Structures are given as structure tokens and as C-alpha cells.
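The block that comes next holds chain A.
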Amino acid sequence: MAFDPFWYILLYLFPQYSGTLTILQYILQQQGNVLMDLFKIIVFPGIVFVSILSLFAEWYDRKIYARLQNRVGPFHTGYHGILQPLADIIKLLAKEDIVQSGAEARSLAAAPIFAMTLSLVMLMFIPVYRSAGIISFEGDLIVVLFLSTLFALTVILTGWFSTNRFGEVGTARAGMQLIAYEIPLVLSALTPAIIVAYYYSVPVQVNNYLLTVYGTLPVTTIPTTLFSILTIANITQTQATIGMPFILVAPISFGVFIISLMAEIEKVPFDVPEAHTEIVAGWQTEISGKKLALYRLSSDLEYLWGAGLAAALFLGGPWGPGWDIGLSTLDRLMGAFPWGYVFGTIWFLVKVFAVIFIIANLRTLFARFRIDQVVQGAWKYLIPLAFLNILILQAVFYFDLFGWQSTYYMLLWIAYMI
Partner candidate 1 sequence: MSQKRPKLKPSLKEDERLKAELEKAFGDTVEVWIPRAKRMFIKVKPGDHRKVIQWMRDNWDLQHVTTISGVDKGDTFEIVYHLYKYQGYRTYPNVKTEIPKKDPKIETIVDILPSADFYERETHDLLGIVFENHPNLERLILPDDWPEGVYPLRKDWLPEGVE
Partner candidate 2 sequence: MAVLDKLVTWSRVKSPWVFHMNCGGCNACDIEVIAALMPRYDIERFGILLVGSPRHADVMIGTGTVTRQIAPRFKRLYEQMPEPKFVMAVGNCAISGGVFAGCYNVLEGLDKVVPVDIYIPGCPPKPEAIIDGVAKLLAKLQGG
């Protein structure tokens, strides 16, 4: 419970009630973990926070998109139209929900709820204010990528159950796109993990070497086993430790990740499943009212998830330049209030909106691909590119171009001297 920001915030805001709060905290500590987890899941950085943030992100995206086209975009709803996505959602929620007679009503009703749940769960894995998300366990990177595939599956189910001709075409296209783009997405998402693996394999190799030569270890804090590299928390933490976001190490992977992410969230050059001019609205054609509201919200959430994951894997997540000395140190320096959390959140937001800017810019820049070009593009260019970056990294590690190995030997040497 040491790092829970909730109590710090309360104590900071109401110092006069510190006694009461301390007693309350004591009581809560008996049941506290459960409540605190609930708070995290529901309020911050859980459902409420990400929902508001995703609506804000949609507004930001639309605004950037409009400004790049020399327009204004939403303007008259709230300050510069900031409430526009919210108004859309409320309106859709209040609208009549039509299910046409040919459709499977129950499956159709279940699909958007499924999509919504999935996207919220996916966002739980994104680190917002510290290196780990709300849910964090070993190998969660694989789980989160798997969940994103499931999200695409709900799209396919919706198109399927709505028994609309355009829906079917959209579904088929969504499936084809899914098959094509899952592979580069996973490959490029695994590149940071490979870097982490290498970074931590250096001390392990060295330790093994020392063990075989001397029989003892000079510094006991050095990890002796390879820890889980497929964990988002470790990847963000490593970037903080090295003090370098992985976009500098693997720029090609970042590009591939963004492009396949755009295919995953069906944004313009890859919006073939809902291509407006070709197949009306694709899989969404027959969806109306509340279901459409849920789909819109969940696609916003997925957008945010994509941006957040890109930020966590390639841009260092909540860690920023200058803040890599560790949160506890910082907090000790700055007093009781967890400034580190605040700055972490700010860094996270900055990075997410930078990624959204990139995606919005790319949306304005290209014409829609044809479905065969989409699939070809994935297999011909993106997958080889993803492999290429991995190969380059392997070469870099082999020849120790970053100098991690030599640095480590140097540190060991200094330790011996002392």
C-alpha cells in the first residue's frame, strides 16, 4: 500500500483531517487492498479515467484531422467542441434501437457489450502513472495482443449476425485484414521485449562467467536469472533504467507498429472493412442506437489503447527524460505527495497525444488501399520490415554497438576496485 496515490492525495488536500484519515486508513488496511483495487479499476486509472480520456482523444483526433484539412472541426459543443464525442454518445444512447427481422438479436446485442468489456480490459494493462498497469503479470504483453485480436473478432461477429450484404463484405474484409496485420503487429510489439531480454542477459552472462571463474559473485544485487521480458511493466521500467526510449533503438519497429495499429483500429488507409464509398458502413451498417454508441466508445477506447501501448513499448510510457531516478527517490525529495505519479501521468498523456497526432496525420495523408493491396502490403513490406529490425538488433547486440556489455564490465571493474 505504500505507493497508493489515493491516500497521499487525500492527506495533501485535507491535512486537518489527518488523524481521522489515518484511522480510516488503518481500518481500510484490513480490507483496504480490495477497496483500493476497486478504486483503481473504476476511477483512476480505470474505467472512468480512460473513458473520459478516450472521448477527449476522439475530439483531439477529429480536431487535428480537421485542422490539417484547413477546417475547424467540431466547434460549438463546449469549448471548441470538446464535448462533441460525449454528445454523440449520449445522443446515440437515447436513440431508438432497431434490430431488423433477419438478424440474430441476442448475439447482436451481446457483441457490443463484449467489445466494450474487452477494450476496457485491454486498457487495464496500459501503464498510466507507474511502470505497471492496473493488471500486470508475467507475459501480459502476449495477453493484451491476444485480447486485441478478440476485439477484431467481435467486429466480425457483428457483421456476421447483422445478415446484411454490406455487413458480410465488411466482415470478410475485416477477417482478411486481421490475418494480415496481426503478424506485423505482434512482431513489432515483441521487438522491445527482445531489447529488454538482451539488456538483462548481459549481467546474467557476466554473472555466469564470474561464477564459473571465481565461484563467487562480487555484487549480490545483480539479478542472476532472466526475468519475464514479455511484461509491459518490465519493458517500460527498462526504458527508464537505460534512460532511452526504445523508439531510438528500434525506429523501424515503431513505424511498423503504428501502421499495423492503424489497420487494427481501422483508420483511413486501412478502413476497408467500413469503407464508406464502397460498402456503405461495412459491418456497422445495420447497427443503430445504443449498440452503435457502445461500438463508438469501444473503438475510441481501442484507439486510446493502441496509442497507450505504443507509448509504453516505444516511448517509455510514464517515464520521461529526467524522471528516471525512480519514483520513490523523487517523492522523498519532494515531500510526501507522490509527484512522481503526477509527472508520470503527464508524461503518459503527452506521449499518447503525440502518437494520436501521428496517426491523425497519417489518416489525412493517404488514400484508402484496396483490400488486396492491404494484404499485399502486410506480407510484402511490413512483415519483412519487422524481421529486418529484429535482425538489425541482433547484429547490434552481437557486435555490442550500444556498448552495454562493455559498460557493464566497466561497472564491475569499478566495484572490484572499491
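In picking the candidates, the idea was that all candidates are chains of the complex that A comes from, given by their letters.
Throughout what follows, a contact is a pair of C-beta atoms (placed from the backbone, for glycine too) under 8 Å apart; a residue touches a chain by one contact, two chains touch by 3 or more; residues count from 1.
Predicted model, so just to flag it, every value in this text is computed and none were measured.
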Touching candidate for chain A, same complex, options 1 or 2: 2
Of all residues in chain A, those that touch candidate 2 in their complex: 62, 66, 69-77, 81, 83-84, 86-91, 94-98, 276, 280-281, 284-289, 292
